[in-house]
Structures are given as structure tokens and as C-alpha cells.
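Heads up, one of the protein chains got dropped from this complex, but the rest are sitting where they should.
To keep things simple, chains are lettered A and B as they appear, and every chain counts its residues starting from 1.
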Amino acid sequence: MTNAPRARAKCEISFTVNGKPETVRAHPMARLLDVLRFDLGLTGTKEGCGEGECGSCSVLLDGALVNSCLIPALQATGTHILTIEGLAQDARAQLLQQSFLDCGGAQCGICTPGMILAAHHLLHKKSQPTLDEIREGLSGNLCRCTGYMQIFEAVADAASRGAST
Amino acid sequence: MRANPAEYDLVAPRTLPVVLSLLAQEPGAWLPIAGGTDVMVQYSAGKLSARNLVSIWNLSELRKIEISTEEIQIGAGCTYTDLLQHEIVNREFPLLSRAAGWTGSIANQNRGTLGGNIVNASPAADSLPALLAYEAELLLVSASGERRIPYAGFHIAYRKTQLAPGELIRAICLKRSFSGYYAHARKVGARNAQAISKVSLAALGRIADGVVDDIRLAMGSVAPVPVRLTEAERIVKGKSIDSELIHLARATAAAEVRPIDDIRSTLRYRSAVAGNLVAEFLEQLRASHERAGKSSAVLARWNVLSVDKAAEEILPCCGSKSWAREMANRRPVTDEASILAACDQIWEDLPESDWLEAFRSHPRIGESRSPVSSSAQSATWSGQEQQNVGLAREAVKAILAEANRAYEKRFNRIFIVCATGKSAPEILEILRRRLQNDEPTELHEAAEQQRQIAHLRLKKWLTL
Partner (left out) sequence: MKTSSIVGTSVPRQEGRAKVTGQARYVDDITLPNMLHGATVRSRIPRGKIKTITFASSINWNEFTIVTAADIPGKNCITLIEDDQPCLADKIINHPEEPILLLAHPDRHLLPKAVEAVHIEYDSLPAIFTLEESERQAQQIWGVDNIFKTYLIEKGDPDAAFQNADHIVEAEYTTGAQEQLYIENNGMIAAFDAQQGLTVWGSMQCPYYIHKALIKLFALPADRVRVVQVETGGAFGGKEEYPSMIAAHAALLAQKSGKPVKIVYDRLEDMAATTKRHPSRTRHRTAVTKDGKILGGEIDFTIDGGAYKTLSPVVLSRGAIHAGGAYYWPSIRIRAKAVATNAPPQGAFRGFGAPQSLFALERHMDRIAQVVGLSPEEIRRRNFLQPGQTTTTSQTVNEQIDLNKLLDRALELSDHKSKKEQFAAQNQLSTTRKKGIGLATFLHGAGFTGSGERYLGSIVGVEACSDGILRILVSSTEFGQGTNTVLCQIVAEALGIRYEDVAIAQPDTHEVPNSGPTVASRTVMVVGKLVQSAAAGIKKTLTAAGLLEDSYSPEQFRAACRAYVTQHGKLSSLAQYEQPNDIVWDEEKYQGSAYAAFAWAVYVAEVTVDLTTYTATVDDFVALQEIGKVLHPVLAKGQIIGGVAQGIGFALYEKVVWDQGRMQNGQMTNYIMPTSADLPNIRVYFEELGNVHGAFGAKGIGELPMDGPAPAIINAIEDALHVPFNSIPLLPEDIFAALEKREVREVVLSSARGRE
């Protein structure tokens, strides 16, 4: 048995991204984050820390919020992935995006895609979250610019707009 | 990202037997990876020495929770989210569900697995103290069969376990015998979310005939492996909890642990906090026992009243007659947890008119009389809840009164907020924010506040 590195072949990995079936040729241990960004050109998902702490790489995988920097591409086989680009068609997500704009939820914008995915995930589970629930729901997404409050306001704002539609 | 994916292989067999046969073929050659929340961090840092990985993520044989009357078997591939969403885990094994909620972020809870937490064997791992406290057993499986071992002793040394080559954890078994215990868990990290623990405690205690009948104190991050504080347990067991015992237990625990100085914290801090956590647990165990005693007495008496009298007695906790009647109909109720659960269920299902009735039973924030006359008890509680508001300066009270009027004009009812612990300016901020809400949102917010108030009042009632 040896652990000596040898070049391994890429393989074909198929999954659905933003509603569209995709097949990529990638190493099975390529990070899902890198496959999305570089193989599929979906650069909306960001890398902030590479260790699952900052949440900038958040995507929805089969409806669950996950950090794509910690997922090997092979494990995404057959899954449905939603990135920030995929939210463009989603009415509730559009409310969220508008709320982020109106409330100052995005400053430098680098955490924003991940935040919006996390908020989208939260509102899907709880359409009228309390402030504490919003705080907790977003606690895996770090923001250095806003101090979070206007992000919470944006989520609460989107929740209340969603309730009245 | 400091690893080269081209140097790694990852295979993902569909079933557990295929995985096990692979592990058996080349012992030590394949590293299992489940959710990846530990392995991928090492990988990205360029620190993963293994080159061949086998995915055990989402294998159906590993990701199920089986219940029998005696025990629960949690598949090692269950994620923290799976645990958090499971009713029986939450109800009967709160130490484990608390730990699941502490771990990382929601995104990491959706991927991290209980089995992974155990096998990764960090002494700071969040779920391990709970498993020690519950005296879990592990079902280990390999191509040659299955064995069942106590979890205690699974960790031999720092990051070394009893797992044999080719073996996986299939399930974690917990006996369903802890309902009568008081459970307390606390994690001390560098911040409130996403923190590696500096010290953690998972504790169970039971008091019978005035003495501690059974106690389990399990801690993480205070030794190379998670540990039971057997010395501290020994000096507490069989005794009644008084301040002398708490003092002794604190000192014993602080001396018993073997923490280190590291990048996150210091030995002295960890020792002191370990002692403090044990002391805190014993205080709470004692207080809970006293409360339970009082609650039992209150409930025992309340349970045998007529429906009308029972409803009348509990009405001040909420203000809605339908709610009070429904609560009375739920009797007999045996403990605090059940009455709070009933409160929530009933409250949620009430029609809007009943919610409004409840709101009307409160005085305005800043005043003492409610729009509709309510009981003396309700008025007393309102006074206590609004204590801090009473301390506010006249100018602030005036602004609050004005804001209240604006609210009433907009929503046609008084502003409801769970005022306990909040100052007048804080309440004013909240009121101003909620003034922007649309009607349905605001109704829900007010209802949620009312529910919180009801909880506080029920707890006070139970300890009267």
C-alpha cells in the first residue's frame, strides 16, 4: 500500500444546477465550489476561507444549505444545486434581493450571495422568523462590513413583503 | 486550497457491503469520508495524508434512526440536522440535540455526521460528552461482521480510537432510560456560534428522596479524550445538594480535569471553568428539583379542580378565555414541559379574535391599567414585567405613550411586547420598528410576544 501521489483520472460527474442538467469532467475530489466557479463559470458563489467558517460559498444542495468548499464534486452526483444565479427566477428570492438593496444589506457584496442563500433557506423553513431566528439562521455567514443589523432588517423586510403577496 | 485534486481518488459505492468489502480488501488504504466537514478542512489545508477516499455519505444503511421501546439506534451517517429534527432525540436525549445545534453552522450541521464526529475523535468534538453521559454503545461493522462495544473507552488516546482497520461505526445506541433525569449542557467557546469548544459539559442528574441518586458529568476539551468526571461524580452521588457540596464538587472537578494551554485557551482557565460548569449544573439540578416539587404540588392541586375553576385560575397567564378552557381540558398535566407545550399548541390554533382578547388583558406599556379589567394576578405580573419601564425618565415615558398612541391608531389594538428585562428605550425601538410592519406580520409578532409572556407567567404560577 502506498500513498505516493499519482495522477488520477478525471471522471464525468452529473448533477442539476439551477434547474439545468450539467455534466462536468472533474476530479472526484475537486471541491464543488471550484467546479461551480471554474468548470461551470458560476462565479456568484465565493471563497472566503476554504474551511467552512465564513459561509460565502453557501449553496443549496437538494434544498439544504451547505458550504460548497467542503463538498467533493463526486458527492454532488445526482443532486439539485441552487446557486445565487439560480435565484434570478425565484419570486421570493427577488423580494429578498430587493430588501437587501433597500435596507443596506449588501455593502462590499462578497458575503451577499451566501447570505441571500442562507436567508432564502431560512424563509423557506420559516416564513415569519423572529429576530432571534434570523440571527441564528444567518450565524454561519460572516459579514465584516455591515455588523449584520441591516442584513437582519432586510430579511425581516422580505419576510413581511412575502407575507403580503 | 492547498491540495491537488489530481492526487486524490474518491469512490462512492452505492451500498454499505461494497464499502466494507473495499475497506477489507486493502486495510488502511481507504479513508472513509461522510459529510466532509472535518476531512475536507484538512484536505484544503494540504494536510490530508490519505490519498484514497471512499464516500460513506448518505448511505441508507447508515442514515436512519431506529426506535425500539428500549433504545434508539442512530445511524452513524445521520447529520446533526437529522438529529435536531428528530422528535425522540430532542425529547429524550436533549444533551445530544443541544450538541447538534451547537456544532458549526446550519450549513455544517446539514453535512456533519455523528459518526464522523466520533471517529474524527477531537477532544473538543461537540457530541462526545453527551454520548458519554448517556453511556452510549457503538455498533461497529466490517466485512467480517458486527460488534457492539461501550462508547466509553472508544477513545484510547488523543485522536486514537478502538476502531479496527476496515471497520466503520454503523450506529450509536442509546438506552431510552433518561426521561427522569435533569439534563444540562453547556459549551464554552470563543463566541456564540461557530466556535470550537474550550470546555464543554454534558450532565445528567436525578434527585430521589432528597439526595442525588445518579449523576453523570461528561466533559470535552479538558483532556486528550472526552471524559467522565468520576471523582466529582463520586463525591456528589448519594448526597443532598447544599452549598458546601457544590463548593467541593467545583474544586474536585477543577482538579480532576487535565486540560492544556493551546491556541484557543489556557489550562488554568479551562480548569476553573470546568469547576464552574459543574457547580452551575448542581445549582440548576437543585433548583429544578425544587421547582419540580413546587410545580408538582401546584399541578396536583390544579389537576383536580373543576374545569371552570381550573380555567379561571390559569386565565391570568394569557388572557384568552378559550385558551384557559382548552388548557383546563388538557388535564391532567404532570410537569412544566408539558404545560408549556400545551400552551403553545393551543395558542397557535386560536382564532384571531381570541388573540385580540388576550392582548386586551394587558395594560399599555408604561401604564398599569388594562383596557379591559383583568385579575389582580394579571395586574401584578404586568407590573413585574414592566419593572424597567417604570424606572425610565418622564421624558422617555412621554415618548413611549406617544408611540403607543401611534401604534393603536395604526393597528387598532394596544402594543404587546414581552417587556421583562427590557428598558423603555429598547421597547421604544421595538415599537418603532414594528410600526412599519404590515398588518399580518404585526399580528404574528404580537402573538409571538404574547406566547412568550404566557410562558413566563406559567412558570411563575408553577412556583407560587
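In the analysis below, a contact is a pair of C-beta atoms (placed from the backbone, for glycine too) under 8 Å apart; a residue touches a chain by one contact, two chains touch by 3 or more.
Values in this document were obtained by computation on a predicted structure and should not be read as measured data.
In the complete complex, the hidden chain is touched by one of A:V17, A:L40, A:L138 or A:A156, namely A:L138. Listed here are the subunit B residues that touch the chain not shown: 1-6, 45-46, 188, 190-196, 263-266, 268-269, 272-273, 276-277, 279-280, 388, 391-393, 395-396, 423-426, 429. Contact between subunit A and the unshown chain involves residues 37-38, 43-51, 53-54, 56, 83-85, 87-88, 97, 100-113, 116, 135-136, 138-152.
Criterion: only the chains that are shown with their structure count from here on.
With centres set at the average Cα position, the gap from subunit A to subunit B is 27 Å.
Residues of subunit B touching subunit A in their complex: 1, 3-12, 26, 28-29, 33, 35-37, 40-41, 43-45, 49-51, 53, 55, 57-58, 81, 104-108, 110-111, 192-194, 437-438, 440-441, 444-445, 448. For subunit A in complex with subunit B, the touching residues are 1, 3-8, 26-31, 34, 47, 50-53, 55, 58, 64-67, 69-72, 74-75, 77, 118, 121, 128, 130, 136-137, 139-141, 159-160, 163-164.
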